[in-house]
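All protein chains of the complex are present and in place, except for one that has been dropped.
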Amino acid sequence: MARYDGRKVYEIRPVKITTGFITYPEGSVLIECGNTKVICNATVENSVPPFMKGQGRGWVTAEYSMLPRATQSRTPRDIQRLKLAPRSAEIQRLIGRALRSVTNLDRLGERTVTIDCDVIQADGGTRCASITGGFCALVLALDKLRQEGVFHQLPLYSYVAAVSAGIVGDVPMVDLNYVEDSGGEVDFNFVMDDEGKIIELQGTGEDRPFSKKEMDDMYALAEGAIRQLVQKQREAIGHLFG
Amino acid sequence: MARYDGRKVYEIRPVKITTGFITYPEGSVLIECGNTKVICNATVENSVPPFMKGQGRGWVTAEYSMLPRATQSRTPRDIQRLKLAPRSAEIQRLIGRALRSVTNLDRLGERTVTIDCDVIQADGGTRCASITGGFCALVLALDKLRQEGVFHQLPLYSYVAAVSAGIVGDVPMVDLNYVEDSGGEVDFNFVMDDEGKIIELQGTGEDRPFSKKEMDDMYALAEGAIRQLVQKQREAIGHLFG
Amino acid sequence: MARYDGRKVYEIRPVKITTGFITYPEGSVLIECGNTKVICNATVENSVPPFMKGQGRGWVTAEYSMLPRATQSRTPRDIQRLKLAPRSAEIQRLIGRALRSVTNLDRLGERTVTIDCDVIQADGGTRCASITGGFCALVLALDKLRQEGVFHQLPLYSYVAAVSAGIVGDVPMVDLNYVEDSGGEVDFNFVMDDEGKIIELQGTGEDRPFSKKEMDDMYALAEGAIRQLVQKQREAIGHLFG
Amino acid sequence: MARYDGRKVYEIRPVKITTGFITYPEGSVLIECGNTKVICNATVENSVPPFMKGQGRGWVTAEYSMLPRATQSRTPRDIQRLKLAPRSAEIQRLIGRALRSVTNLDRLGERTVTIDCDVIQADGGTRCASITGGFCALVLALDKLRQEGVFHQLPLYSYVAAVSAGIVGDVPMVDLNYVEDSGGEVDFNFVMDDEGKIIELQGTGEDRPFSKKEMDDMYALAEGAIRQLVQKQREAIGHLFG
Amino acid sequence: MARYDGRKVYEIRPVKITTGFITYPEGSVLIECGNTKVICNATVENSVPPFMKGQGRGWVTAEYSMLPRATQSRTPRDIQRLKLAPRSAEIQRLIGRALRSVTNLDRLGERTVTIDCDVIQADGGTRCASITGGFCALVLALDKLRQEGVFHQLPLYSYVAAVSAGIVGDVPMVDLNYVEDSGGEVDFNFVMDDEGKIIELQGTGEDRPFSKKEMDDMYALAEGAIRQLVQKQREAIGHLFG
Partner (left out) sequence: MARYDGRKVYEIRPVKITTGFITYPEGSVLIECGNTKVICNATVENSVPPFMKGQGRGWVTAEYSMLPRATQSRTPRDIQRLKLAPRSAEIQRLIGRALRSVTNLDRLGERTVTIDCDVIQADGGTRCASITGGFCALVLALDKLRQEGVFHQLPLYSYVAAVSAGIVGDVPMVDLNYVEDSGGEVDFNFVMDDEGKIIELQGTGEDRPFSKKEMDDMYALAEGAIRQLVQKQREAIGHLFG
C-alpha cells in the first residue's frame, strides 16, 4: 500500500541532523524529520535540583515547547494562559526520562544538563524528533565537559532514539506525519537503545482498541526504524561517542 | 518467589468498589485497591467545551488530584505553587482518553461528563485505580441519564479497566504497591477492555531497558489481572451495564 | 417549632469522629456532622515559616479545600482559575487561628503542624466541623511527638470546638444544615473552649440586621452545643488529652 | 485608665471625611480615622456579574488593598506573588457584605457598584474605616444615579458604619490604633446600622479566650462609637441621604 | 495658539510637591502636576537583589501602579488578571533607569531603595510626574541614611526630572494633559538632568512619522520645562541636596 507521501510502511522520513546550529549552547542541534524541525539546545549547569543536592550525582532534564506557528493554526503561548500546556508537560517528562535512562548520573557529577527542545515546524513526531535530536545535543555538551577534563569517557550507556508507529486504515506503519497521525486509529511512540531494547513505549487506541498482534507488528517496524535513526545519530556525533 | 505482601506475581490486591459514596454527584464510587483509595465522582453538565460546540457530540474528561497527605510525606497543594503538578496533568489526560475510548460520544449528545479522581490514600497504582473506579462512576452517571430518558441503552462500547505491571528483581509481576513500584526496574500501565484488547499502554524502563520478551510477559500478566478487575466492576455496576 | 429534619433548636446533628482514617499522616480524623464529612489530616514538620525562624517557637496552620463535588453542583478546582477561592482563604485562616489559640507554641518548639481539612461532602457547617475535627487530628499528631519524647504533656491549653448558629424564620437555632443555612436570616459561627469561653465568633445578618438580644440567644444555644461537641471529642481522643 | 494617646476607652479617634477626593469616580471619599487614611472610590457599571444576569437586581462589591508603604515596613504587591493577600480577600468580602446589607439591590437594577478601598496609611482599623468611608462613596455614587433619574430615592435601608473594639491589658476599649491592636488580647470588629442593630461582627481572642461578659462590654462601647461615626457620615453626606 | 487649558506651548502645569505625605516611608512625596497626582514612597532595605550580592554596590528600583479609578473608567487590578499590566512594566523600568542614572550605586553600599509610584489621579504625564516626584522621595530617603551616618554627602550626581512633549494639531508643546495626549500626533517623554543633558528619551509617532526638525523643537521645549521642574524640586528638597 502506498502512503500519503509514497513511503513504504517501514520507511522513515529523510532525517537531517545539523550540529552546532546555535552558537552559545554547550550542545546544539537542528533535527529535521521530514517537515518536522526541532532545535535541541543543551545547557550544562554546575548545580542540581534541590531534591538531589549533596549526593554527588547529576541530573538530565528537558523542556519542550512549540513556536506559536509551528502548526497550521496559531497556538497562544503558554504565558498567555499562565499555564504550561498539559501536552508539553507530558512530553518534556518523556524526553527527560529517555535521556536520563542512558546517562550515568553518578559519573556526571553534581551537574544538570537541560535539553531545550523548541519545535519550529511540526509535521508529526515532534516528541520523537526531540528525543533523537536531544540525544545528539546531550553528546555534544558532554563532550565539552570531556574536553574540560571532567571525565575521560562520556558518561553514557548507549544511544537512544525514538520513533512513532501507528495503524492507519488498518495498516501498521512507522514515523507518521501529521496527516497520517490525525487520521490513524492507533498511535505509538517507541524509545529504544541501539540494541533494540525498549526504554519507553506509549500506545493509544485513539479510535479503537488494538490487539497484542498489532502491537507486535508495530514493535517490529519501530525496531527497524530506530536502527536507521541511530545510524543518522552516529553520522552526526559518532566521532564523539563510539 | 514470594512478594513483599505474600502475593503471587499474577495476583492483584483486594479490590473494593463502594457505589454511592458521596451523595451529590451523578455517579460516585470509592475504589480501594489494597491500601490505595480513590474517590471517583462523575458530574454531568449540559454543555461541551468550546472546541466541540454545535457538533451534537458529547465529551468525557477527567481531573486527578491527591490530598496533600495521601502520601508518606506532605505534598504542597497545586494552588500553592500556582501550577498543576505535571504528573497530575499527565495522569488526568490518560484517564480521560481511557474513558472516552469506550464511550459513544455521538450518542451521549452535547453533554460533558467530568470524572473527578481524588486520591485520599496512595499505595501505588493510583492512576489505574482511577480508571477502573472512574469507569464505574461513569456508568452510574450515564444510568442516571438513562433514567431521565436521554437514551435507552448506555452509550458505552465495553468495560475498561487498568492495572500496573512491572519487573522487580528481574521478576515480572502485576499490580505493584508503592514499595514494589519504587524499587522496580520496569514500570508498566495497561488499560484494556473486557476482551483483553489494549486501549492504552505505557511502559518505562526506569532502571534499565527491557526486552520484547519481558514486555510480552507483562502483557500476559496484565491481561489476566484486567479480567479480574472487570469482574469486580461487574459486581458493582453490572446490573446497569450488562 | 419542628426543624426541617425534626431536630430541636438546641439539638446538634449526629457527630461521628473516626480516628486513624488515613494511614500516613501523623494525625488523621474523619469527622461527620450529619451529612457534612471532612477529612482532617495533621502533618508535623521540623521547621517553621521564615517569619518565625530562630525564636524556638512552633506554628500551627491549616489548609481548607472542598472536593469539586462536595456540593450539589460542581465547583471548578482552584488551580483551574489559578486562585485560591476567597472563601477558602478566609476559612483556613479561621481554622488556623482557632487551633493556635489553644496551643502552647513555646512548648511545641520549632515545629509546624499543618492541618489539612478536605471536605468530601458539604451539608452546612464545614468550617465548624473542620475546627472540631482538626483539633482531634492535632491531638493525635502531638501525641505522636509525645511518644517520641519531645515533651511529657501535650502542649495544649484546652479543647476547642466550633458550631454554627443562626436565625431561620425568626427562630434562633444551632448547627444549621445547608437548607437552613441558605434560607436563614442570620448566620453565626462560634469557636469556644471547654469552659464556654469564646475563642472566636463571626456573625452576619445576611438578610437583615439583628439585635443584641438575638445574639445573646444564639450564644446560649452555641454554648450548649459546644459542650456536646467537646464530649464527642473527649470520646475520640480523651485518652490522649485528659 | 489613660490610653496610649490619651483617649478614654469609649473615645474614637478624630474622623475626617473628605468627599470628592478623586475627580473621576462616581463617588470618592478620603476617610481619615486618626492616622489611618483610606481612599474609597465608587464605580457604577451597567452590568452585573454572570451569576446574577437577567434577574433585574443589582450588586455591590468591594476591593481592598494597601499601598506597599501604608505600613511600617514595605509589603510586596500582590502581583509580585501572583496572589491576592488572604487578609485582603477576607476584608473585601466583609466590606462587600456590609454595604450590600443596607442596599436595596432590587431597586438598584442591573448595575454593579464597586467600592475600591485603597489604604494609603494604616494605623489600625483599616477595614472599619473602609466600611464607614465606603458607605459615603456609595451614597455619592447612588446620588449621581438619582440625578440621572434612575430612581427618586436612594435605594438604601439605613446608614452602616464599623468600628473596632478590643481588650488591652484587660481593659475593653474602642477604635484601637495599631499599637493597641497588636498588643491587645482580644480584637473585635462591629458593623452596625444607625439604630445600633448588628450587621456583622467578628471577634477573636488573639491572646486568650474571652467571656460573654467581656463581649457585652465591647458591644456597649461599639454601639456608642458607631453612633458618633454615623454622625460624621451624616455631616458628610446627610444632605443626600436623610 | 491657545491650548485647551489656556497654557502657552512652553508652559508646564502648576506643580506642587508635598514632602512627608505618608508617615512611614523613609521618603514620601505627593506630586501634583495639574490634575495628575502621584504618591511617591521610598523604602530603604539593607539588601540587594540576588544578581548584585557581594559587590558592595547598591540598587535603586521602582514600582508603578494606578488606582483602579485614577482614570475616567475603572481599570481592573493587575491581581485580577494575574498579570502586571505591560504598560506598568514598561513605565517602572523607565523610572528605575532614570533614578539609577543619577545615583552613585557604589557609595550607596549594599542597600536597595525602592520607589513606589502610585498614581491616585491620572491626567496625562504620570510617568514623568513619577520620575520628578520619585527623585524627591529618593533624596528624602538618602538624607535619612545620611543622618544615620551612612555617608556624609548624598550619593547623587545630579537632579533628574521628566516632562512630556508632543505635537498636537501640528503644534509642538510640552507637558500634555490627557486630552492633548490622546488627541496628539506625536508623543515624547524626556528625562534630563539639571544641565539639560538627556538621560533618556522616548518618542512615538502615534498618528504619523515626524521629522528631525520636529524632534529638535520638542527637545527645546522640554529643556525649558525641565529647568522649571528642577526649580520646583529644589524648593522642595534643595535644602538636603544642594
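Per-chain numbering from 1; labels A, B, C, D and E assigned in written order.
In this text, a residue touches a chain if its C-beta (ideal position, glycine included) is under 8 Å from a C-beta of that chain, and two chains touch if they have at least 3 such contacts.
Keep in mind that this is a model prediction, so the values were computed, not measured.
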**OP:** Write out, one label after another, the shown chains that touch the chain missing from the document.
**Re:** A, E
Subject >> Option from A:32, A:63 or A:200 whose C-beta touches the chain left out >> reply: A:63
Original post:
For the chain left off this view, which of E:6, E:50 or E:86 is in contact with it?
Top reply: E:86
Subject >> Of A:114, A:177 or A:202, the residue in touch with the unshown chain >> reply: A:114
Original post:
Among E:9, E:150, E:171 or E:201, which one is in touch with the chain left out?
Top reply: E:201
Original post:
In terms of residues, what is the contact footprint of the unshown chain on subunit E?
Top reply: 82-84, 86-87, 89-90, 92-93, 97, 101, 158, 192-193, 195-206, 209-212, 215, 219
Original post:
Going by the touch rule given at the top, which residues of subunit A touch the chain that is not shown?
Top reply: 22-25, 28, 35, 39, 41, 43, 45, 63, 65, 67-72, 74, 77-79, 82-84, 114, 116, 118, 120-121
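As a convention for this text, only the chains that are shown with their structure count from here on.
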Subject >> Same or different contact residues where subunit E meets its copy subunit D, judged by the half mark >> reply: same
**OP:** Quick one: report the Å distance separating subunit B from subunit D, using the average Cα coordinate of each chain.
**Re:** 51
**OP:** Could you grab the centroid distance between subunit C and subunit D? Build each centroid from C-alpha atoms only and quote it in angstrom.
**Re:** 28
Original post:
Among the residues of subunit C, which ones contact at least 2 other chains?
Top reply: 82-84
**OP:** Identify every two-chain combination in which the chains touch.
**Re:** A-B, B-C, C-D, D-E
